[in-house]
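This is the structure, below, for whatever I ask next.
A single protein chain has been removed from this complex, and every other one stays in its place.
Every chain is named by a letter (A and B) in the order it is written, and numbering of its residues begins at 1.
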Amino acid sequence: MRIYVTGYGVISSVGENSEENLLALRSEKTGIKQGKKTYTERFKVGEIHWSNDELVQRFNLTQHASRTAILGMIAAKEAFNGHLLDPEIKTGLISGTSVGGMDVSEIAYKDFLSGESDDLNVYKNHPSGTTSEQIAKELGIDGYVNTISTACSSAANSIMLGARMLLSGQLDRAVVGGTDGLSQFTIAGFRSLMIFDEEWCRPFDETRKGINLGEGAGFLVLETEETIKKTGKKPLAILAGWGNASDAYHQTASSPEGYGATLAMKSALSVAGLKPDDIDYINAHGTATPNNDLSESHGIKTVFGSSIPPFSSTKSYTGHTLAASGGIEAVFAILALNKGLLLPNLNFKQAIEETGLVPVKSYSEGNDIKHILSNSFGFGGNNSTIILSKV
Amino acid sequence: MKILAHSYVCPKGTFLNGKLVYDTAEEENPLKSAYQQLGVEYPKFYKMDVLSKMAFIGTEILLPFFPKDADLENDLQLIFANSSASLNTDNLFVESYEQLKTPSPSLFVYTLPNIVTGELCIRHKWYGENCFFVEETFNPLHFSEWSQIALNKGNNSCLCAWVEAKTNGEQECFLFLLTNSEDGGNSIERELSTLIKQYRNE
């Protein structure tokens, strides 16, 4: 049974919807800039410049919520636009997030300590699960709602779980993806791990030092063949394969030889029934941390041998949007499939000495692209791969 | 299904298939002493939390009983459970940032119970599935059901454990290795209940 994508939506620092994101990708314009908010102004971040209130107004949202929930609502609404709720079609929502409502909790906590406010209701926005409930409510989905928090592979794992729920007949349609707002917590966290670059991030470059953080959300609508017969929706892409694997190496780091990445890519290829040669473009995880890019490069070399397809990391456009990245990059993959795009890996100059891999350096369209592999790797060796194919 | 071997680690001592192998009852630091008696060089042991330490020792002594002809790298399933998750380490982590004012990354990594199965996979290069359940008490029926599912899926064997470190200081790790038996075998639930009772009363 095939799983089809019948809707997609994205918001990131390069655009508020998929059309704007596509324009920015085309013009090789990064969304990473000096931050504008009190907790981002010292850093280069992929920030969406509107405040929470402004976003609620601009997108006619019905709920005031945390940044993570708001961004999720915006992308999920775009994806679900034109889809109708129908009691005959069991519809679920699975959303990935790593910080949940952290941004509002941080503000409320300061106000609470200074005695400015003792409103504890704000913390109702904090749990990751609440952000998913709020997104589901905005779409009117009241059935199955689930939240996945496996760090940076969260959205990819949500997409994977959605596909499996569809295959097992537990859902007919699933809205899947991920969302994360910028917060002081994640900035401080990555700085303390010393994998946070104060300059522009350089994925797959020998001189890479770490990530630029970003924020955003990306969602897909998945339907089975049977559901499409009822909804009459046009398939925009096929979700052909998925895989998740750990590499039994370290509690937080990936193995230098990329064993987990290799396993995830191989298992996605096997679910899709494809050979490595069939893949036309890889949207890499490529966070620009020394550990990830080395490990992923080795994984790619192991899986694809001497004929490595064009690959790049779009984190140099959006920053690393953590739990949202797999959703945002799935949307980028669908845009690339349908327009034959190869997306450039901005800021790349010098190949990693140990692997010598050179990513896509400039934008092109009209390429013959049938299958795209997209990687999302989380802390703890939680490695996920999805494969999207042209209808 | 049958039990191939079992071990039990607690402050009093380490037991293999019902027999005491390392007596640590008089030791000030029982787990360190058991590790030293074990004689394995794995300095990472010292960094582990109590749950991982007990499971590490209990697993090392079970190794000779693992099926020799199986692809354990891929076909061994780990099924672990306890009742208080990683509460012991969670509390230590809270202390680290309340008292020392620096949240400790090396404690933080142990604030999840399933890091125990992760440590064992890292040590022995097991790439199969693993899971860690949290439930009120040791429930032999659940272990038997979960193992049957895993074995039916084509796994060769299951390494199971009830590994508990309560905040009141009670510590125990009961490990048992299960595999399919040719004759279909008897129910292992009663056997598991009896074994854990015997170990607890030793």
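Quick notes
Everything below uses one rule, namely that a contact is a pair of C-beta atoms (placed from the backbone, for glycine too) under 8 Å apart; a residue touches a chain by one contact, two chains touch by 3 or more.
The rule is short, and it goes like this: contacts and distances are computed from a predicted model.
Missing from the rendering is one chain, named in UniProt as "Acyl carrier protein" (options: "Solute-binding protein", "Acyl carrier protein", "Multiple sugar transport system permease protein" or "Xanthine dehydrogenase"). Touched by the hidden chain within the whole complex are the displayed chains A, B. Contact with the chain not shown here comes from a single listed residue; of A:89, A:228 or A:253, that residue is A:253. If you put the hidden chain back, the residue from B:47, B:153, B:166 or B:197 that touches it is B:47. Contact with the undisplayed chain is limited, among B:9, B:31, B:120 or B:196, to B:31. Screening B:84, B:104 or B:148 for touch with the missing chain picks out B:104. Touching the omitted chain from chain B are residues 29, 31-32, 35, 42-47, 92, 102, 104-107, 109. Residues of chain A that touch the chain left out of view are 192-194, 250-253, 290-291.
Here is the rule we go by: only the chains that are shown with their structure count from here on.
With centres defined as mean CA coordinates, chain B is found 36 Å away from chain A. Here chain B touches chain A in the complex through residues 105, 109, 115, 118-119, 121-122, 125-127, going by the rule given at the top.
Chain A contributes residues 192, 245-252, 263, 380 to its touches with chain B in the complex.
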